[in-house]
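Everything below concerns the one structure shown next.
The complex appears here without one of its protein chains, the remainder shown in place.
So that you can tell them apart, the chains are marked A, B, C, D and E in the order they are listed, and the count of residues begins at 1 in each.
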């Protein structure tokens, strides 16, 4: 599919970073170009797999003789020792791609795993977990896919595909409702765009809701404040979607979800996920 | 300096990811192109700063009218509330670059902070902390700089600038010494290259040391084994450098350092560092 | 502003196409590199200006010594003979950029002019003119700006920023409502997305409207059918936006607008606009 | 063949423009990745086909599983309903490429059709129809091919492959003959280059012809003036090629051709051609 | 001027090759970023300068603080010790660019010097020295400029800007005249193109000249044969240009020129020129 074009570019640059112009000089010194081997990629921890779709493209970029047999798919639960894939081909080429493949898998599976942990806490509530734009520069597309693999949903991709009015915009416009009004004026000539506005208090919420945005972000509110907003919203003839945001942790996410909001967004699932321990073993 | 060329490319692609072809539609809807503002980037946690050298280039790429006044330099200790820089310029352009700048600063300062924590534990010993190739794809150069900002040193950059013989190579060659001999043969026609060999036991160490590598990696040994190797090495007329590797944690790093090794390498400082909490405030 | 990055790339490739590796050999043969001249870009027809923001970047790419003084801005009405800008600098550099600048201005102003003609016909109605994805490959961003300069609005940018369910999708899903239901399921994990569905008859419209899309496209309906849909829609507690599409001409657009639809989309304003006659005169 | 390299780049950027990083979200929402379909591309108007060589490369770029069976070749006459090609493959991939393919085909076939209309008017005369550099930025190569498909010939490709002395150059040099003399001096060190000079009157023509250019452009002359020039030229021992240029229309092109000129060049065939109506139908 | 765009790219890639991602580690280890120095680039041999226009762009690419004062221009005669330019700026940046600048200057001045040597041998004859396509891959533009700096002229740039019929084409077509006829048919639809045909004997020459090409290449003929062709040609009402080619050396070029040919082409001036010895001295 076409969208692999940008992924192909990421893979090429990742390999260029590791291989330079001279290539893997250790393997050149120690193996000839025809010795083949079999290898397996395994998880050393329990977690959720993400990034498996990159394994074959990385090795194909290095050497078309390498074959990859997938054993688990995107989003699969990995137990310790679970095989992610089997690899066969020239040992030089397997080793040339090893670190790049693992760096991708470890980070992305780390994000999927963190996401799954948050999602498991809000099971049974109406809330959906969203990611943010707090992703690693150049890897946003991959990290948003990892969030999906972990059971989360994707917020806007970037600054270009949704109007999200933050407190700076609100201050400049005068009030949430006035900011939304300006955004609606802009939307008149770009009707394919949604409008969300961030509010910091129930008072701002009352103001915002009157102006008819598509979604309202309840930023850094305590649960009591959020409940107040939810209650008010539910009485409206046409309630808007509500999103909770700010300092969401594994400890407090269930309480937030129980206030009745539709979405909870978390930057930590992308910016502070630990790598999942995954390794490649030559058989 | 020239080396900013690859950094410039990273910045451009990071901005492209966030801005798409349409740009920041929220700010377009709410601000005109001439309204200016002042802003400050501050840390919300204690840590070590890395990535500050990216702030000005990001904003210059967006809009040459934005000025950036640095308040802290690479490697500085940040206390909660510390100002990293002050920014002045069109508010649209400040907001267009905000998230990209923060995504860089948070990750890189997170790495510098994690590194500094490990380094502080081995102060007073002869050991130096090294990074690995377990870095985020496409950001290796920046992450290696962050390790330096945190007081660590840099291992080889990639597969191309040092021969590092791992267990797979050792197995294929027969023994560490035989692998080193093959590497030395290769070096004859590329004399500007160092040779390191990984060993898993004192027995392998004795074998490896006899072949004259530049460095030996003691992989996943317990402290007792490492002490045995260090003692043996110190009695040699020409001792080789020793590097400890594998499962290095904040808890065990001091004990490892006290075995007398020259280097300790850690993947966790790059692959599992949490973001440092840094934000931008419009004044 | 950052978004000029993709524009910069377009300009560079347009110049490369005209100049090759050898440059403008005629001017090299006839002028030295220091002879300067003054020039003016003028319209030879009445129309709407678009693309003026490209003039300075084209010449700056060629030679930083060229200065450009704009006389009209994006969206301005041009009468025959109207000055678009004045240019001063080395004559070689002015001539090297002449054709590239004019090729942009003629096409984009042609689109803005065609758009303005359609817009003038629906003045006083509630309908807004929208463009489509029927744009020149590689120039979509510029052509959508030209539509805006002519008083039109922009439909979705590409396949990635809105769900637009066409008849093929409807057939595969079974009915408009079933297709919308599938789209809504997808939206659950990508909540920043709008849903539009295309219908070909009032019957399909009744089915579609029940499923709650954000917008419904009335494709190739006659005015009587559209009026039926508008009337039905207006009686709903929560009417959806309606867009007319298909064979929109200068002759029938006012009648379509009077049916009461919110939007009318036209491919002809981009794919079949004639160039506006604009030339550059060396003074 | 190698020249498809630049075409490949055009295709990739055209697809990137339409698909963004996220791809075709509508089809993702409504179809799975394995549902296949058959489709046909048909003309809805009578005209000349150009751009058919792009269909397969566009779909291959998206998905190698799509097969394309061509039914008409470059330059073929299309009657209403004529099949251009048949397509089979995953429906998601067919829909992902549909608009890009049609945008190319419609524009290029529009140019071929306009060209053929002009060419048909000068059949039986000695004149050949030429294009100009008034092409869509970035698409010159494709548009010049479309002119050839329609039966026209290609003037110089850009500023780099022929010396074409225009009135500005003539004025600076003093007279056409003096300008040609300067060009001939330049040609001494670049002998693989042709020289053409533009003249605005028979007087300038007499001057120009004496200096021995390869071709003379009769710019904006009336037919009577052109006949005067042709007659004078025919009496010369070594007549030069003559090209008529300026305000060439379907109405006056036959009269121009009958003056006896060798070439007639027209910008309108590229800059003001309407799209040919072509569509893709899922069977 | 625009054409520096491709030169800029060459410079960037040349620097990337020498500096990698890590930069000049020696200077980093030994100098701080602010120590400045003055330097001079001098020739250590007698020759002709080419490539001086690259010096400033190389250093500007590295560091905008470096200033370059040119002392000699393109094509200047260099005596031993002649100053080519003076440089001032941070010593790190001067050293970072030193080798790249010298590698360009040495090769290009070597070509200019070799060219000048050949040109000096044919002074006073009617012959002009031409280069060929036997240039270093990626550097053709620069090498053709070096030929011009040495007093030579440029043959076609590549396969795309002139028809040059070689013996393989002749064989396939049947005879030189038949090959020229095919080329003339092609030229009908691309009239901005010259036609040259290669012949290996006077007999082929008689055949070729009858078909009216723009130029005839006398390939690997002895001087006697060339004289025969020249004499025949001079008796024609409309003589064609003649080019001698094949095994041209400093020893035989004057004899070839005296046969009366218009051009003599030599591959050796580009493919076998020795570097001119040029160095950079820190003062």
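Here is the rule we use: a contact is a pair of C-beta atoms (placed from the backbone, for glycine too) under 8 Å apart; a residue touches a chain by one contact, two chains touch by 3 or more.
Not measured: the values here are computed from a predicted model.
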Exercise for review: Among E:179, E:199 or E:242, choose the residue that contacts the chain missing from this document, as touch is defined above.
Suggested key: E:179
Practice item. Write down which of A:42, A:92 or A:107 is the residue touching the left-out chain. Key: A:92
Revision key, fill the gap. Missing-chain contact among E:38, E:86, E:140 or E:227 belongs to E:140
Check your understanding: Considering the whole complex, which of E:72, E:86, E:117 or E:190 touches the chain not shown?
Key -> E:190
Revision key, fill the gap. Full-complex touch with the removed chain, picking from B:42, B:99 or B:155, is B:155
Practice item. Pick out which of E:26, E:73 or E:234 touches the chain that's been left out of the picture. Key: E:26
Exercise for review: Can you list, in ascending order, the subunit B residues touching the missing chain?
Suggested key: 128, 130, 148, 152-157, 161-162, 188-194, 196, 215, 238, 241, 263
Exercise for review: Name every residue on subunit D in touch with the hidden partner chain.
Suggested key: 1-3, 5-6, 141, 157
Exercise for review: List the residues of subunit A that touch the chain left out of this view.
Suggested key: 12, 15-16, 19, 21-23, 33, 61-63, 92-93, 96-97
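The criterion applied here is as follows: only the chains that are shown with their structure count from here on.
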Review point. Most central chain by CA mean?
Key: C
**Study point:** Whole-Å gap separating subunit A and subunit D, where each centre is the average of the chain's CA atoms
**Key:** 46
Study note, to complete from the structure: Where subunit D touches two or more other chains simultaneously, the residues are 17, 19-23, 96, 157, 160-162, 190, 193
